[in-house]
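This report refers to the structure that appears directly beneath it.
The other protein chains are all here in position, but one chain of the complex has been omitted.
First chain written, first letter: the chains are A, B and C, and each begins at residue 1.
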Amino acid sequence: MFSKVLFGRFVPTNSLIHRLDPRAKLVLSLYFIVIIFMANSWQTYAWLAAFTLGVILSTKVPLKFFWDGIRPLVWIILFTVILQIFFSSGGHVYWAWGILSVTQFGLVNGVYIFCRFLLIICMSTVLTLTTQPLMIADAVEALLKPLAKLKVPVYELALMLSIALRFVPTLMDESQKIMNAQRARGVNFGTGSLIKRVRSLIPILIPLFISAFNRAEDLATAMEARGYSGGEGRSKYRLLHWHRADTVACVVMLGVTLILFELRYLA
Amino acid sequence: MHKMITVQDAVYSYSDDEHLVLKNITFDVERGEWVSIVGHNGSGKSTMAKAIDGLLKLTSGAIEIDGTALAEDTVWKIREKIGFVFQNPDNQFVGATVADDVAFGLENRHVSHDEMVAKVDEALHLVHMEAFADREPAGLSGGQKQRVALAGVIAMRPEIVILDEATSMLDPEGRQEIMQLMRELKQTYDFTVLTITHDIDETAFADRILLIDDGELVAAGTPEQVLTNGTDLVDRGLELPYAERLLNQLNLLHIDVPQQYMTNDQVVKWLCQKLNSSK
Amino acid sequence: MPKIEFKQVAFTYQPNTPFAVKALDHINLEIPENSYTAIVGHTGSGKSTIIQLLDGLLLPTSGSIRVDENVISATSSNAQLGRIRSQIGIVFQFPEAQLFEETVLKDIAFGPQNFGKSEEEAFALAREAMQLVGLDADLAERSPFELSGGQMRRVAIAGVLAMKPSILILDEPTAGLDPRGQRETMQLFERLHVDQHVTVILVTHQMEDAAQYADQIAVMNGGQLVKVAEPAQIFANPQWLKDNHLTVPKTTQMAHELERGGFTFNPYPLTLEQLAVQIKRQLESRTQ
């Protein structure tokens, strides 16, 4: 039932982007979000938007999924854009009423912030639509590895992340079962005052936590029986492979940056 | 030659209180033997099994595995010889996917990547789960998860396999599958097997049965010796095998039944002979 | 009029999504008042889905279910469902997972209180239920999490019985218990059925229990109800059982093997006792 959760928002289409190394995808998408802040003009935003659109199309994921990523934020976006339009000043004044005014700068800034929203959301959506959560967790582990030298328990954190991911669907099922059992005993969820709703959660959450602790106990025993004695020095079954395509992707991103700077400083 | 497992005067209690969960248990298991430990809920079976794997430390007594005494400094070596499958299929699945889970034990032993891939493939093949290598546990049935657990054990080439009620959360089909699979694997690898159960049917393949009641070892012997009326299985929370129950019932109806232990097939044969000879 | 009636019930999980699973289809089933019905079937055949529908925990995609005068359909309101739930008790698989209160007594009294009983009444019902399931009265003030697995199971069952349901649904209530625990639990439900005329619906993989206790057995396969009949009819044909992924009860198995060696059974024995009696009769009739 909850395979949806397990996959995160992953949509398997096996596109070029899907096949990139998760480390490359993670780093490049974060990097892209950073360079979005360099955009400051029509040309720069247009260039980044064109690139983002290209990436979106090459994922072969239906556009509807990107819209799903934007939809929950629509109100915030509109709110921010409207504030930006009404409260910035400068340039030609088209309309004014008290402290509110619509100015040339306001409109331009409104459009820019709108673009920034869309670009950030779309690029991070590309990451989650084309990469399984587990892969991202692997990538994070690989990228944080140098921190192990600073005594950050990278291996343990990575193991925690992977075990948490592994148990989310199991506990999700469990929560459903507990909810059914308590509803059969007359609990009514989602009705009544806030206090009443909060109270109705206690018969669900306590058994859920207890179940989690019991599972932790069992799992710890099972892991120890299988020879687990700490993260240090374990060999790894799941390896990440850096391919030529990943290097190419990095070069492409470099090109995008160069053009961006070109547009920013030459124009 | 030494025994595979020897347990000498094992005593255990969980807290400091007087309640002993194991009371002076002594037994041994030969190399290649299949031994079943039976007993009611809470009789101490799991505690005994965990002690054998060094997962908990006896209050007093000694355990020796393949000639090595279990102690602080030998416990990891000893665990390498023992594969353990637990009751709840969900709570022992460590990896994010089937293949990852089978590899978990190998990773702990620093096995190289290439060797690991080969071993994982082979183990999955042996439990007929190769088609599921990349699947996540959420989509598997309980029986399939237990087969993965078995694959994880086999990939390590243990000398001893312990199944602690490994089938008790499965449906009957799943149970039979796991027991049958275990039998095939034992024929291939000849490990020593310890199964823990309160289902008498699951002792069908055992060479020897140990009966535990409230922490005491109250009977040990071949199925013929233990699974008869004489050992008060019913008083100890268990059940007699079906054939034995039928014979008892016939006896109550004043039919003379043979005194020795019989399997289902033997009972059928005996009854049919009796029917035909009385024609 | 039967107590419960399923009419053309169908159910799909997550309809209209790529994850849609059709779990039940064309279910027509009547369950008479005071009957003991067993629902059996392969893993994933839809047994748990049926009982969730019956308690209004899921609503049918199409069709309707009548429980006494109340009807559950795709559009049932919360109030209607509440009325139905107050007369149905469900013991889910591993019910000890539902315990949450600070004391055993409070946990058992939780259900009755939700269905409108005062605290005093609920505690009285809880004490009664404790006695019924054989829990020592001393345990009332203990935390349920300090108990043994078997005791926790009893507390959870008492929590369901304290609601005084007229219909009791059991989803593999004995899983994980040793044979003594299994026997005692099944006998407890049998007593409720006989003495207090509770209508029992048992979901089980254990054909022995279905054969021994039920007056009718409903066989599920792939979301369809393939047969509803008396145990003797269901178990008369081992091959049919195997075709529907059911295990053959040991008695049936034994009787079947004996038939090959010259015995004949009519009606087919369902319990060990019936088998023994028939064997004795045949052995003796031959000697005469």
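Just so it is clear, contacts are C-beta pairs under 8 Å (C-beta built on N, C-alpha and C of every residue); 3 or more make two chains touch, one makes a residue touch a chain.
Everything that follows uses one rule, which is that contacts and distances are computed from a predicted model.
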The hidden chain: which UniProt name fits, "Heme exporter protein C", "Integral membrane protein", "Phosphoribosylformylglycinamidine synthase subunit PurS" or "Autoinducer 2 import system permease protein LsrC"? "Integral membrane protein"
Given A:206, A:240 or A:259, the residue that touches the chain left out of view is A:206
One chain isn't shown here. Among B:11, B:56, B:117 or B:133, which residue touches it? B:56
Hidden-chain contact residue, picked from the options A:15, A:124, A:188 or A:235: A:124
From the listed residues A:220, A:239 or A:258, report the one that touches the chain absent from this view. A:220
Missing-chain contacts on chain A, rising order, are 5, 8-9, 29-30, 33, 68-69, 72-73, 75-76, 79-80, 83-84, 87, 113, 116-117, 120-121, 123-125, 127-129, 133, 136-137, 156-157, 159-161, 163-168, 170-172, 175, 194, 198, 201-202, 205-206, 208-210, 212-213, 215-217, 219-221, 223-224, 228-231
Touch list for chain C against the chain that is not drawn: 102, 143, 145
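As a working rule, only the chains that are shown with their structure count from here on.
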Contact steps required, at the very least, to link chain B with chain C come to 1
So the centre of each chain is just the mean of its C-alpha atoms; given that, what is the distance between chain B and chain C in Å? 30
Report, in whole Å, the distance between the mean C-alpha point of chain A and the mean C-alpha point of chain C. 45
Touching at least two other chains at once: which residues of chain A meet that condition? 3
Chain B, residues touching no fewer than two other chains: none
Contacting residues of chain A [partner chain C, same complex]: 1, 3-4, 174, 177-178, 180-188, 191, 202-203, 206-207, 210-211
Interface with chain B, chain A side, in the complex: residues 2-3, 6, 134, 162-163, 165-166, 169-170, 173, 214-215, 218-219, 221-229, 233-239
Please name which positions on chain B make contact with chain A in the complex. 50, 53, 55, 76, 79-80, 82, 84, 86, 88, 90-97, 99-100, 103-113, 116-117, 120, 136-139, 152, 156
